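All protein chains but one are shown in place.
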Amino acid sequence: MLRFECDYGEGAHPRVLERLTATNLEQTPGYGEDAYCAEARELLLSVCAQNADRADVHFVIGGTQANALTIAAALKPWQGVLCAVNGHINVHEAGAVEASGHKVLALPACEGKITAEQVCEAVDAHRRSSAREHMVQPGMVYLSNPTEFGTLYSRAELTALSETCRTLGLLLFVDGARMGYGLMAEGNDLTLPDYANLCDAFTIGGTKVGALFGEAVILTAPMLRTDFRCLMKQRGAMLAKGRLLGLQFLALFEGGLYFRIAAHADALAMRLHRAFEQHGWPLFFNSRTNQQFPVASNRELAQLAERYAFEEWQRMDEGHRAVRFCTSWATSEDAVDALVHDICSL
Amino acid sequence: MLRFECDYGEGAHPRVLERLTATNLEQTPGYGEDAYCAEARELLLSVCAQNADRADVHFVIGGTQANALTIAAALKPWQGVLCAVNGHINVHEAGAVEASGHKVLALPACEGKITAEQVCEAVDAHRRSSAREHMVQPGMVYLSNPTEFGTLYSRAELTALSETCRTLGLLLFVDGARMGYGLMAEGNDLTLPDYANLCDAFTIGGTKVGALFGEAVILTAPMLRTDFRCLMKQRGAMLAKGRLLGLQFLALFEGGLYFRIAAHADALAMRLHRAFEQHGWPLFFNSRTNQQFPVASNRELAQLAERYAFEEWQRMDEGHRAVRFCTSWATSEDAVDALVHDICSL
Amino acid sequence: MLRFECDYGEGAHPRVLERLTATNLEQTPGYGEDAYCAEARELLLSVCAQNADRADVHFVIGGTQANALTIAAALKPWQGVLCAVNGHINVHEAGAVEASGHKVLALPACEGKITAEQVCEAVDAHRRSSAREHMVQPGMVYLSNPTEFGTLYSRAELTALSETCRTLGLLLFVDGARMGYGLMAEGNDLTLPDYANLCDAFTIGGTKVGALFGEAVILTAPMLRTDFRCLMKQRGAMLAKGRLLGLQFLALFEGGLYFRIAAHADALAMRLHRAFEQHGWPLFFNSRTNQQFPVASNRELAQLAERYAFEEWQRMDEGHRAVRFCTSWATSEDAVDALVHDICSL
Partner (left out) sequence: MLRFECDYGEGAHPRVLERLTATNLEQTPGYGEDAYCAEARELLLSVCAQNADRADVHFVIGGTQANALTIAAALKPWQGVLCAVNGHINVHEAGAVEASGHKVLALPACEGKITAEQVCEAVDAHRRSSAREHMVQPGMVYLSNPTEFGTLYSRAELTALSETCRTLGLLLFVDGARMGYGLMAEGNDLTLPDYANLCDAFTIGGTKVGALFGEAVILTAPMLRTDFRCLMKQRGAMLAKGRLLGLQFLALFEGGLYFRIAAHADALAMRLHRAFEQHGWPLFFNSRTNQQFPVASNRELAQLAERYAFEEWQRMDEGHRAVRFCTSWATSEDAVDALVHDICSL
């Protein structure tokens, strides 16, 4: 069985494991106060073209943690976070935002994306209402890029959202759980320095892009930068042997490994993308990143399922459904060759 | 200016004030442990055809408190509450449910109402999903009756919801902020004993039906009945001079005053309802309770606004909008006579 | 039975009820946006020698609400509130502060009071520790004045606390549930303008000083003054018929009624104080306010209990215990005459 159902099925890129093994018996201070974490923070700042005066970098274990922490740090008790209705925090984090006391204010989304205009309207509806004091006040905009559907915000779109947020006094937070796959995608025009300039907070995901686990949280808004580590500790997000996170990000970003393995996954995904198109399978979302969502007949999918694992996404009609194929840093050319061949032979 | 814009503009029914005045200098224990509260609890239990073995009655100050407390008492930390998208807890309580850590799981609504079938589907989607552990689990169904739009659930509809909840292991909670106006409405077929039998918790609103303030919370589910008063105290809902609540409910329910004044408001509302219809104004919702929502031309509404206060509800098109007129226990026949006359003369 | 066991046994001062009755059928906007609330806010600002640029006044129903709201508005998620170990929020509010996510950092207290020095030390221990990020960070100092034991902070003590808080970047919040009894006490040297100048937030209690219910929250710190009403609504502290609060504070503060009735209670309490002393009963706390705590023999207390209600406080030894006698705005000279006479005759 060749597996394409998710992008976190394997462990870590071998370079990551080597690094952990090589340093295993060193003694370092705990909780992220070691030299490896310091070095990794500097490296990420430089990749984002920032310095320590303008941004902080924190390493946490997973995406739900990264999101919940950043949102909790940002919002006053009566504020909520604007988000696409299918945004990860609204559907697949088990109510983590609400558990910290805040409402997710869900907006209708197009291919998983929301617009600056929608943010304006929503703020208007909550803030200018005569019932203002009876309504949750928007305090932040959350979006994921790539989205949950593999689609991408353009530089123009993110800029518009950023300007709107600044005008309206909202913070802008981008969940980059699949950041690498977005950065290296065909047609992407956003860079890490762009994120650092346009957002108040964003994450660079390691879990799905080569690490055993780990997300880097980049904070640029001054109000987020005070005592964030206290919040990390309180929410169980401060790893005792914090260096494990620093070491992994060092392994991934030294020499640009992160970008190369992400480009590898994207290229393989686009091979699938084109194979689906050539075979006449519509693509449910216009994704150029590592997740692809073809719509196919149940019959053909059943055949494919004998040899390949993929994820059910959505029933379309009696005879068809959309499914998800993921590639990752760990996907081999051979596996994609086989899959493409078998699609063509269906 | 004759005011129809809400149902809480005046103070209390004179009988309520008389009762407070007559007992003012008596010394009683605080926090609802006085004899008046005890008597009022018994009276409400008897009106609901329950006894103290089967239900508890608590008095709190306002509706947001009543809702937030009952929901917080019911849910485990990872559970949420199913609710119509326009339900009060989802839009007009400033995130009170989320502030206690729980997600409001909003369902599309028809005239403010949700159905047993929708509840089934939603539970299915959250509970049977392979992503179950990543999703908020429904633990309760919240509905308001009358709804925020003045519409009513029938006995059959509430029974279906109750049966569905019991089958699925959810609690059913009815927000009765305007309970009196629902009970006395044309076509209503639900009684207080029905609520007590069908629901795990429901409220009988005083604030909008003759009291200065006060909601009675009736709890029938055993799991809600333990230490509810601890929760009341913790959330600031335990009135030091608790007797003020007991006395008001005594004044309203002794001799059935609550029902008579609610019937009065409903009858006046239906006079408006018919006047709107006769004048050719469509009714935006099919309400037979004390809130009426005609759609009229901006021109005619402007004329009316010179003499009458009413609430903007929704813009319909260039030239029309829906508005809300409320009657209450305090609305006079004369005010309705004048309004009906002026509508006919437009 | 003459009752001295608490200061909230009766309803309201007759002037308060008159005011509510006289305005009962007026129609006003809800939620505290009426003219009476506006007038009451101005009156309180003027009594505190503040103007609306420098302070906000909000009316809430009870003390637990007032405390929980102000603390929730002030603290970041990882911050806690310093407080005397026997402070009301630490022992008798059922965990209201923790329910909003914050730790009460309890300090040992002398006669219910804490000192500027203790605050310094506690901040030092939490902030300068190498384990800083593992510890709750102090964000506010809470104290009650009069304390739960009837004792008072002097102007010098409150000034020292205020200066310490400002130096250390903490907010200072005074719970004035019995503010009137403190202001009018023998030896008190604090005024309402002092509170407004020294504190970031404080309350002026109505519930125990003549109102049916109601606490005025005075906020001077800019960071507390944004969207406080959203928080009030969210926590169920925004009264629908908000004018009931405005009207009560108008009745109490117009013409200085609040101060006169508080002085009356204090004077009666000091008659008891002296009677206890003359009879040779030690006073457990050095209170000059409306609560008095004599230590007496079980035998004498049993005799007294036949005719007077008072509260058990603490067992001292085999044969003695401390008890609490309260006076209030509602206590009559006659009741105190009788009690003093009976003490002397024991």
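Quick notes on this structure:
By letter and in written order, the chains are A, B and C; residue numbering begins at 1 in each of them.
Going forward, a contact is a pair of C-beta atoms (placed from the backbone, for glycine too) under 8 Å apart; a residue touches a chain by one contact, two chains touch by 3 or more.
Because the structure is a prediction, the values reported are computed rather than measured.
Within the set A:L183, A:A237 or A:A262, the residue that contacts the chain not displayed is A:A237. Residue in contact with the omitted chain (choice from C:H102, C:R178, C:K208 or C:R229): C:H102. Residue C:M135 is the one among C:M135, C:L158, C:C230 or C:L245 that touches the chain not shown. Taking the complete complex into account, residues 3, 6, 8-12, 14, 17, 20-21, 23-30, 61-65, 68-69, 93-96, 99-100, 207-208, 212-213, 230-231, 233-241, 244, 330 of chain A touch the chain not shown. Residues 31, 72-73, 76-78, 100-101, 132-135, 137, 226-227, 229-234, 238 are the ones on chain B that touch the missing chain.
Considering the complete assembly, chain C touches the hidden chain via residues 77-78, 80, 91-95, 98-104, 131, 133-136.
Note that only the chains that are shown with their structure count from here on.
Mostly identical positions are employed by chain A and chain B in their mutual contact, as over half of the interface residue numbers are shared between these two copies. Using CA-based centroids throughout, the chain positioned farthest away from chain C is A. The angle needed to superpose chain A on chain C by their Cα atoms is 180 degrees, rounded to the nearest 5.
If each chain is reduced to the centroid of its CA atoms, chain A and chain B end up 42 Å from each other.
Each of the following residues of chain C touches two or more other chains: 100, 230-231, 233-234, 238.
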